[in-house]
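Structure incoming, see below.
Partial view: only certain chains, each at its native spot in the assembly.
Naming follows writing order (A and B), and every chain is counted from residue 1.
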């Protein structure tokens, strides 16, 4: 449980920084970077809370998320160039965050009595809606709706989790395999995309 | 009741296809078309659910809506040209969907204890918010906010329903008349708009 918690913190942090850095590119001030960062990191969980009535959303339950978004804002203000240089390393963390958001989103949905197909939908929403909001607020057509492999990775991971649950897999194994599936597809996609953009 | 249900399915389907086709025009992938289609068809009902706490929204209760959005995506990918050719015929179905969304939205609001004026607002929201979200996500100023006759048809229908309720009209009649009012205004508006665009 503790490991899960810290993975989610790391995933949220990477999402927040991506949002705050993207906000900076739109001439936003520190408040804009903070808000867009916070929304990118916690927007998926927020919509999930709205959809199942699990209120208030997590970012209002623990000040930790404001701290994470604050740190992300500092990085966006002071270290955007540095962030750009470590982006390839960061995309691994981002992929882990994505996988974990799918898993925790599905588990919370199931705990609220949703059927597997609906839980899968909530897992994908948990993982992708923050990025969608980030782009809508920045006045861009959402990236997640234009690069299919992003959502495909989440859906594949979610389907694997449903399959492992049906087979009676122990929780730790189910979680590790699901996250690994999401991470693998994402990293393959990033590698492929890098090649394509070089062509 | 069965007829009502199938009308709503047809209306949702037409809305979903309009969303998925519009997403294609923004260079979205299949996931983007699916999401925008689903949101266009069920976004009005989703906001209604949020506003009155009727959770989860209908698209998470019945996998049918994901199936409808999936079919809409297939049409957007494979048959956008064909869809364009039948668009005038489809606009009749779209108008019926609009009318029905107003009626079902108002009935659900009334069942949750809202006053007639608030139920009217929820009926209009149910019918128009999906299209508004479709355009916000596609990074366009929402069409429904620029062509007044669209909302006017919904409001007129809702006012007629309130009037018929006050007169003690039987449910079937109230429903038929309300939908007919919305459909008539919409189709007159479409005919008028066609003429204007030819001028």
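Methods note: a residue touches a chain if its C-beta (ideal position, glycine included) is under 8 Å from a C-beta of that chain, and two chains touch if they have at least 3 such contacts.
Here the structure is a predicted model, which means the values were calculated and not measured.
Each chain in view is the same protein; 2 are placed here, and the whole complex, as held in this structure file, contains 3 copies.
One rule holds for everything that comes next: only the chains that are shown with their structure count from here on.
Put simply, subunit A has to spin 120° for its C-alpha atoms to lie on subunit B, with the angle rounded to a multiple of 5. Put simply, subunit B touches subunit A in their complex at residues 23, 26-32, 35-36, 50, 53, 55-57, 60-61, 63, 66, 136-139.
Residues of subunit A touching subunit B in their complex: 50-53, 114-115, 117-118, 121-122, 132, 136, 139-142, 144-148, 150-152.
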